[in-house]
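Missing here: one protein chain of the complex. Every other protein chain is in place.
As written, the chains take the letters A and B, and residue 1 is the first residue of each chain.
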Amino acid sequence: MNTSRLQRFILAVLAWSITFVIFFPILWMILTGFKTEAQAIADPTLFFTPTLDSYAAVQGRADYFRFAYNSVYVAFGSTLLALMIGIPAAYSMAFLPTKRTKGTMLWMLSTKMLPPVGVLVPIYLIFRDLGMLDTRIGLTVIYTLMNLPIVIWMLYTFFKDLPKDILEAGRMDGANTRQEMLYLLIPLTLPGIASTGLLSVILSWNEAFWSLNLTSSRAAPLTAYIASFSSPEGLFWAKLSAASTMAVAPILIFGWLTQKQMVRGLTFGAVK
Amino acid sequence: MRTRTSGRTVGGLRSLSLQAPAVTLLLIWMLIPLGMTLWFSFQRYNLLMPGMEQFAGLENYRYLLSDPALWRAMGNTLVLVGSVLAISVIGGTLLAVLYQQDFFGRGVARVLAISPFFIMPTVSALVWQNMMMHPVNGVLAWFLGLFGLPAIDWFSSFPLLSIIIIVAWQWLPFALLILLTAMQSLDEDQVEAARMDGAGPVAVFFFITLPHLKRAISVVIMIQMIFLLTIFAEIYVTTSGGPGLATTNLAYLIYIRALLEFDVGGASAGGVIAIILANIVAIFLIRMVAKNLED
Partner (left out) sequence: MATLQIKQVVKRFDDTEVLKGIDLEVNDREFVVFVGPSGCGKSTLLRIIAGLESATTGDLLIDGERINEVGPADRGLAMVFQSYALYPHMTVEDNMGFSLRLAGVGKQARREKVLEAARILQLEPLLDRKPKALSGGQRQRVAIGRAIVRNPSIFLFDEPLSNLDAALRVQMRIELARLHEELDATMIYVTHDQIEAMTMADKIVVLQGGEVEQVGSPMELYHHPCNRFVAGFIGSPKMNFLPVTAQAVSTSGVRVALPGGGTSEVAVNGEGAQAGDALELGIRPEHLLLDDQGPLSGQIKVIERLGGQTSLYVEMDDGIITITADGDVTYRVNEQVNFGFEPSRAHLFDGQGLALASLQRHPLSGLVRQDSRERVENSRERPEGGA
């Protein structure tokens, strides 16, 4: 492209300004976490002496790690379950399609469009009667079901990319369905499966509707923990920021590392 | 011919058994709560008055449909979904064009710009509410102050707009992420051919880039619609639906009915209405997906 230097300079300034504006709330959150409470509410400045006081204080709240543990448990547990159920289903849809496959797939997606509020009451009552309210298992099951349609969709997209011939060669070589999946399908689509799993982890990690409504203390994940800062405690901005930073950091890094992969699966092959 | 279905009997059975767990679970997940919601919606059922359940016919619906809160909530839902979709699709497309240009540090800038998508809604709501939009100590108030402008009390003056800003901030990066990926598959030869034909940058955008992004945009709309219809955490954390009903969407209204007023019957009727609304939207969305499934 024959862009002059000045044009390129203006372009860079424009792009970086927009980037700065978009990223600013996150940057600010991270910075505020390293401030004292007094600095946090003072006039904004980028220059201050960083302190770990807020992190220490947050860590001092005995329950922080329990929330974090719950988040990890629920996000990874539900992802694992969804993959275990989703891989065979996506396999059969991609490689053994029948007349009903397309319909089944669309129906599965349509359950994702079922608004959670529409079924909140019965789920709440069922959970109450089964003693699953405020349990990690309960939340894990809900997240598994919540993500299953998208997980199957994404896996289906990745599996479709695998030449059918390779699985047929495996079948000729004597592989049964389980071996076909274990020795051929899974190793060959591992990047796709991984990115599907990561998206599922991100969605579960960030989910707030069910976690706020079905958990209170024992099984509450970080979303609920952070939400508790909307109470008067929220005035402690530095601590809030420190806790928020810790809550989002792992998932943010995950996201950065896998964004390209994730898009491919998410777009159902519409975007190559 | 070679890609066609394998033998119907054997293949059919096998695929049935492999799909069975997923299908069964989703069926249970869908039918039981749906059935119960429907059942409750015809009951007079309040958790504060156990043992008083009785058949109420259409009373819950009559009550709900005559309640201005429902219409307000539906209106809010549509405004919220519509504006966020508009902002993220239009903004996402423009930004995708921008980030497609070659500039210093492009890779890093891209990653930073898509980051908000990975932030949990409760965190982004709190950060915006307290540190950005706070009328006294917020960054926006300070910024306006630099120009001698008075601070705005966002959540009382423009409550729904504030929510829209927060939600759009989360979802614009998602649109950007997908559209940017779609842009990368745009054939450079096509652009150059258009240039040779005398098309300027604007013409290239409208006649080459935009048509190329059509499918990606439809994917963005579909996925976002699923999530935007059920926005909850942002409202829960910041405004609790207020002031008044200004930021109460359908999801939040049902939440108020069910878990704050313990009116299971009324909440279920609201749920049924939400499901009907979602299905109307879903019919259109499914059409779009079905097209994508074709190939």
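Quick note on the criterion: contacts are C-beta pairs under 8 Å (C-beta built on N, C-alpha and C of every residue); 3 or more make two chains touch, one makes a residue touch a chain.
In this text the structure is predicted, and so the values were computed from the model without any measurement.
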item: Hidden partner chain, touching residue among A:60, A:131 or A:174; value: A:174
item: Contact partner of the left-out chain, one of A:84, A:166 or A:257; value: A:166
item: Residue of A:27, A:106, A:126 or A:188 touching the missing chain in the full complex; value: A:188
item: Contacts of subunit A with the absent chain, listed as residue ranges; value: 163, 165-166, 168-175, 179, 183-184, 187-188
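One rule holds in what follows: only the chains that are shown with their structure count from here on.
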item: Rounded Å distance, subunit A centre to subunit B centre (Cα mean); value: 15
item: Contact footprint of subunit A on subunit B as seen in their complex; value: 3, 5-6, 8, 11-12, 14-16, 18-19, 21-23, 25-26, 29-30, 32-34, 36-37, 40, 95, 98-99, 101-106, 109, 111-132, 137, 139, 142, 169, 172-173, 177-178, 181-182, 185, 215-216, 218-219, 223, 225-226, 229-230, 232-233, 236-238, 250-251, 254-255, 258-259, 264, 267-268, 270-272, 274-275, 277-279, 281-282, 285-286, 289-290, 292-293, 295
item: Touch list for subunit A against partner subunit B, complex; value: 1, 8, 11-12, 14-16, 18-19, 22-26, 28-29, 32, 41-44, 85-86, 88-89, 91-93, 96-99, 101-102, 104-126, 144-145, 148-149, 152, 164, 177, 202, 205-206, 208-209, 212-213, 222-224, 226-227, 229-230, 234, 237, 240-241, 244, 247-248, 251-252, 254-256, 259-260, 263-264, 266-272
